[in-house]
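Before I ask anything, let me first share the structure, which is written out below as structure tokens.
On to subunit A.
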Amino acid sequence: MSVDSILILVALTNLMLLAYSRLGASIRVTAAQGILLGLLPLVASPHAGWHAALIAVGSMALKGVVFPRLMFRALREAKVQREIEPFVGYNVSLLIGVAALAVSIWIGQQLPVPGATISSLVVPVAMFSILVGLFLIISRKKAVNQVLGFLVLENGVYTFGVGLIQHTSLLVELGVLLDVFVAVFVMGIIIFHISREFDHIDTDALSSLKD
Partner candidate 1 sequence: MIFALVLIPTLAGLAAFLIRPDGPRRGLLMTTAVVQAALTVAAWIVRPAPVFGGWLALDALGLLFLGIISTLFLAAAFYAVGYLRHEEHQVERDFEEGFLFANAPEAVFTGCMLLFLASMTLVTVSQHFGLLWVAVEATTLASASLIYFHRHHRSLEAAWKYLLICSVGIALALLGTFFLAVSSAPAGEEAMPLLLGDLVRHAREFHAPWLKAAFLLLLVGYGTKMGLAPMHTWLPDAHSESPSVVSALLSGAVLNCAFLGILRAFQVCAAAGLAEFAQELLVGFGLFSMAVAAVFIFGQNDYKRMLAYSSVEHMGILALGVGLGGVATFGAMFHAINHSLTKAMLFLVAGNILAAYRTKISANVRGVARVLPVSGALWIAGFLAITGSPPFGAFLSEFTILRGALEQHRATVAVAYLALLAVIFIGMATPVLRMAQGEAVNAPQDRGGREARLSVVPAMALGAVVLLLGLWIPQGLTNVLQEAARALSKGF
Partner candidate 2 sequence: MTMQPATLIPPLLALALAPLLLGVINRTKAVFAGRRGQPLLQTYFDIWKLLHRGAVYSRTTTWVFRAGPVVGLACALVATALVPLGGVAAPLWFPGDLFLLVYLLAVMRFFTVLAALDTGSSFEGMGASREVWFSALAEPALLLALVAVARPTGSVSLSQILAGLTADQWVHAGIGFALVVGALIIVLLAENARIPVDDPNTHLELTMIHEVMVLDHSGPDFAFILYGAALKLWVLGAVLVGVMLPVHTGSAWLDMLVALAGMLGLAVIVGIVESSMARLRLLRVPQLLVSASALAVLALILAMR
């Protein structure tokens, strides 16, 4: 299984996320994306140091197992199954996704990688994930979806990190991982509170503070 194929799979998962309305499915796809990205460093440099492996396992465990469970619990709490009416419909979302893909490729061309890289697809795919993540946050109403969007965004950044920077130090990666973990954890907590407060997780309700 080559780096490129993983990256392409990642891009596909992004498109799937754009198309899905069932929250459960979205969660599973995100989890899959997380696992794929966890594999990436191992595939990229098979005989990397033990810490790369550690990071990989850690992130796989986190993104593939812990987060999905968290999200599913949130779903059970809020008793919702699907994103009924997002701000942007699913077909339009797909089109926008394609556009985003184009933009990411353009950016990739604008930024030729100076140093060593594992694949020419890294920058476009990373950018693509980031854009899709942002788009999910913007276009969906269910809080869960926005957390997923945030995860996809983080995945993009992570892709980038793994793909382009061979020797960032262990501490930073651990810190990053930890932060992401805590962030998602806190978000999960807040979603519980939201669902308790409004007995649903529509973010429409969360627009009372304005000018």
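As a working rule, a residue touches a chain if its C-beta (ideal position, glycine included) is under 8 Å from a C-beta of that chain, and two chains touch if they have at least 3 such contacts; residues count from 1.
Here is how the candidates were picked: all candidates are chains of the complex that A comes from, given by their letters.
Remember, predicted model here, so these are calculated numbers, not experimental data.
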item	value
Touching partner of subunit A in this complex, picked from 1 or 2	1
Complex contacts: residues of subunit A adjacent to candidate 1	110-116, 130, 133-134, 137, 143, 146, 150, 153-154, 156-157, 160-161, 164-165, 167-169, 171-172, 175-176, 178-179, 182-183, 186-187, 190, 193-194, 197-198, 203, 205-209, 211
